[in-house]
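A protein chain is absent from this complex, but the other protein chains hold their places.
Presenting chain A:
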Amino acid sequence: MTSRAAKPAPAPTPETAEYWRAAERGELRLPYCAGCDAYVFYPRGACPTCWSTELTWTTLSGRGRLHSYLISHIAAPGFEQDVPYAIAIVELEEGPRLMSSVRGIAQTPEALVLDMPLVVDFEPRGDVTLPVFRPAPVDARG
């Protein structure tokens, strides 16, 4: 047996650094284009709809829904102890969709129901902090 690999950590670029710094503070933030009234995921220098560079970093609600997912029975390097694990697409309340993990719930088709409400959470990964999601508490469900 070879030694187990660490889970891969993202390496921020200048354009994405604020996303990762915000996650470290416990905030989910994205650039917002006022002209398009749209958030830009992933973060980049200009809005991909209108090419405006007048983007404003904005803190999101952290609420979203489980848009789609799969449950991997094969382990990515570093995920040997996690299989089977869900890889999810979360649709944020503000519109953007992003890949994430769903914590605090069985990684099964029975437990993971499409469109279930989720809230963001954060967990350390190497030198950075990774946004993940959890089922929304019942009293927070709108």
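As a convention for this text, a residue touches a chain if its C-beta (ideal position, glycine included) is under 8 Å from a C-beta of that chain, and two chains touch if they have at least 3 such contacts; residues count from 1.
One rule holds for everything that comes next: contacts and distances are computed from a predicted model.
J.: What is the protein name, per UniProt, of the chain that does not appear here: "Sugar ABC transporter ATP-binding protein", "Phosphate transport system permease protein PstA", "Thiolase" or "Succinate dehydrogenase"?
T.: Protein name of the absent chain (UniProt record): "Thiolase".
J.: Go through chain A and note every residue touching the omitted chain.
T.: So the residues of chain A touching the unseen chain are 7-13, 16, 41-42, 67-77, 79, 82, 84-85, 87-89, 97-101, 109, 114-115, 125, 130.
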